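With one protein chain held back, the other chains of the complex are shown just where they sit.
Letters A and B name the chains as they come in the text, with residue numbers starting at 1 for each one.
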Amino acid sequence: MTWEPVIGLEIHVQLKTRTKMFCRCANVWGEDPNTRTCPVCLAHPGVLPVPNRRAIEWTVKLGLALGCEVAPRAVFARKNYFYPDLPKGYQISQYEQPLCGPGRFVVPGPAGDHEIGIVRAHLEEDAAKTIHVGGAAGRIHGAETSLVDFNRGGTPLVEIVSEPDLRSAEQAKRFLQLLRQTVVELGISDAEMEKGSLRCDANVSVRRAGEAGYRTKTELKNMNSFTFVARGIEAEVERQIATYEAGGEVVQETLHFDPQTGSITPLRSKEEADDYRYFPEPDLVPVAPPAELVASLAAAIPELPGARIRRLEQEIGFDLAEGLVTSGRDRLYERVEGDRRAVANVIMNQLAGAGVDTERVDPAELGRLIEARERMPRTVFDEAIGRAAEPGFSAAPYLEQQAVSDAGELEPAISAVLAAHPDQVAAYRGGKDGLLGFFVGQVMKATGGKANARVVSELVRERLGA
Amino acid sequence: MTLDTLRLTAEETAGLIERREVSPRELTGAYMRAIDERDGELHAYLHVAGEIGPGVPIAIKDCITTSGVPTTAGSRILQGYVPVFDSTVFARCRAMGLPLIGKSNMDEFAMGSSTENSAYGPSRNPWDPERVPGGSSGGSAAAVAGGLAPWALGSDTGGSIKQPAALCGLVGLRPTYGTVSRYGVIAFASSLDQVGPITRTVRDNAWLYSIIAGRDPLDSTTVDLPEQVRVPTAESLNGLRVGVPRELNEAEGIEPGVTASVQRAIALAEELGAEVGEVSLPRSVEYGLACYYLIAPAEASSNLARYDGVRYGYRAEAPADLLDLYERTRWEGFGAESRRRILLGTYALSAGYYDAFYGQAQKVRTLIGQEFAAAFERYDLLVSPTSPTVAFRIGEKAENPLAMYLSDVLTIPPNMAGLPGLNIPCGLSEGLPVGLQLIGPQFSENLLFAAGHALERAIGFDPVPERLR
Partner (left out) sequence: MAITREQVLHVARLARLRIPEGEVEAVQAQLGAILDAVSKVSELDLAGAEPTSHPLDLVNTWDEDISRPSLPREEALANAPDPAENAFRVPSAG
């Protein structure tokens, strides 16, 4: 009997407002420790929070992009617990009345759309950064002392909670990537997992196929890349299945996935019991987003990545469309003329593979290169691609170098390759058409990449043809 | 010239400065001499600043931050803490040139009604040093009544301005919630705390209120005043409808001498032209105290979480680990009443009890607001005693928290509804001052000042303690 994973994500997005959530200290990354603090974000006695209007507007904007209802009245609440990175002894968050209520976020997949339910999206403040020193270096546990840097403390954070609507690690990763791209395009966050401006926790459980209701879930904390999210979820799903199949029970706990070893270990909890004693923040008044504001924010939302994937899929198929859109490279794609598939392929496979910044590529020059691609020696084309983002790049000098298309010049190389691979020749003649690419590749290799691949392909087919 | 600091009002002092009959240096010097003479006994101040400046000197309650001047809120946990920023109210005083005489004593974190909860020892009542000055703004009241300051700022959560003003024979305003900035005011209970003036006269009170009131961009819960503050001149109460809430005037524990003084004041109000009638606030008085002692400790338990020995203030010696640091710092740093309220508030907010306690108390609060609103449909102002008793003896209630809590039974109900209240002295009982509480609708400070001024004139109370005359 098969098992079905049930996954929900909890995503934190750090907003790139100019100032922090409740004080006007600059919201910047990478400054010297404790140089971006004030009495408010150090929680000195008597200070009060004042909300950042832009952060509120951006949260509404994000909520609209996620198909959420914008609450007529949102209330900030205090979440009480002690930790050195939490200077007030409580985090200002939202609890019973979040800014953005239920929504549905459409994630295009290869076999149709997945609608992922959004439980809520709310605004809160980030904790400070604690560096553990003394004791064994670099390990979370066992350090003797910690140093607290409050620069990050109090920066605005949106927490997005999905319904447990995801059914595989792959789907979770796809959802997260699309969400990230949406956030980036709204211009509200860098959303870089490596820098921590996008963070993801996953709630994972499994159940028998067809089983109603949910089993006990565990929470996987702080996976800091898309790959780790997928691998962490996969590992936890396997662990839970193995537990049940061995006759055991999954217990509710918070877990840490170690991408180096692939192991999953329980995390020590901050508070022995999660009793956060939420209550409405008496230092703040409710937020009631005016209807005109919500309307103007809605009107300013551009065509979102999900819709663009569906549109481009018509031209180039799902995989290329998704790859282009979630990497933000479809902006270049849309501006380059020429055969759609060829353009998409070159951008996704060659430009991206060579690490070229697609934002700096001149679409007209790239279009010329792609148009002439098959007539150019492969090495020349590759070199041109590698330089396409350089200032003042021109395709012209590369276009002059024509690939070898003359049958008389190519014949000796083709003969040599066929003679060297009698088994493959036999297999091809036996019906393995796929080997054509192999022969073309060998000829390209033998000619140092100077041959016109399409001509080689035709010649090989003629030679081996019935 | 010799300055009678026991008698001079702020208004008179300003006149002396303006006419150059006294220099700022002489003025501060006079208060410093009075402090030398009497503060050893009264202990009104925790820190004497002795600033010299162009305006009328002022005493500031120690929960109000003053940049560069120690601010402890009467707590050991803030011993040695020197703020790097000014509270908005103090910044506004500074902008008017008011020099700081000193930081006045208080119950720790404003939790108390006698100043006996100060970690630095109690203040004493200038009318009788064996007795408390009230609290929590007892140091501010003792300073003004004892001639150690012409006026002062206090803060009021459950009655902490009105009650000490009553016990020391002074005028004290607890303003409408939201009219005075709380930025830099060390929080006790955020939805109730308000700063207000403690003065010798109603006119001084209105003047100081006009300096500190108004919207502050640093406090999201403040509003602009709907009208300018008027320093009162009226001496008649013609046409004023004055309601006498039965429960606030007949509550158990009100001393007969207090009732007698208040009744005389009410009779005087009628003579001045007021129409006096009875009104009822049954639930506000019956449930107000319980409601307050859930909401205030709940908010306090959260507000006081920041005192953790990490960024400032007291830290326990040689902590073994983080938990040890927190638990010992906080137990050793807080006094008994603060600990009690933190525990009570934590319990009231904790899982499983929220709805029964904090949630229910917030609904009771709605009910109290509705009862007062109904009363104000028939009356412009309400009157009652401010404190059920005159100043009690030091130590008399110190061992019984619940008895101490009853000191605020008459001031708490209007506070729960965010209403302004003015205490004016209305006579003596057993040689000690009795306070009259005037309660108005939200933003009715001008009306309170006008009525308070007219009554003050008619009553003719002498604010100088008899033993110091």
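Heads up, the rule we're going with is that a residue touches a chain if its C-beta (ideal position, glycine included) is under 8 Å from a C-beta of that chain, and two chains touch if they have at least 3 such contacts.
These numbers were taken from a predicted model, which means no experiment stands behind them.
Chemist: If I'm reading the header right, one chain is hidden. Which shown chains does it touch across the whole complex?
Modeler: A, B
Chemist: From the list B:V276, B:L367 or B:V464, which touches the chain that is not on show?
Modeler: In the full complex, the listed residue that touches the missing chain is B:L367.
Chemist: Out of B:Y45, B:W127, B:W207 or B:F357, which is the one that touches the chain we can't see?
Modeler: Residue touching the chain left out of view: B:F357.
Chemist: For a quick check of understanding: of A:R36, A:K217 or A:R368, which residue touches the chain that isn't displayed?
Modeler: The single option touching the absent chain is A:R36.
Chemist: Across the whole complex, list the residues on chain B that are touched by the chain not included here.
Modeler: So the residues of chain B touching the missing chain come out as 80-82, 84, 177-178, 191, 217, 220-221, 223, 283, 286-287, 289-291, 293-294, 301, 305, 308-315, 319-328, 330-331, 334, 339-340, 342-344, 346-348, 350, 356-357, 359-367, 369, 401-402, 405, 417-418, 442.
Chemist: I need the residue numbers on chain A that touch the omitted chain, in ascending order.
Modeler: Touching the missing chain: residues 17-19, 24-26, 32-39, 42, 50-56, 73, 75, 82, 84, 131-135, 143-150, 268, 271-272, 275, 277, 279-280, 282, 284-288, 290.
Convention: only the chains that are shown with their structure count from here on.
Chemist: Could you please state the distance in Å, as a whole number, between where the Cα atoms of chain A are centred and where those of chain B are centred?
Modeler: 56
Chemist: Which positions of chain A touch chain B when the two form their complex?
Modeler: Against chain B, the touching part of chain A is residues 39, 42-51, 78, 80, 82, 84, 87-90, 148, 275, 277-279, 282-285.
Chemist: Which part of chain B faces chain A closely enough to touch in the complex?
Modeler: The contact residues of chain B facing chain A are 63-65, 71, 73, 78, 81, 83-85, 87, 182-187, 189-191, 217-221, 298-299, 301-302, 304-308, 310-312, 322, 326, 346, 349-351, 354, 358.
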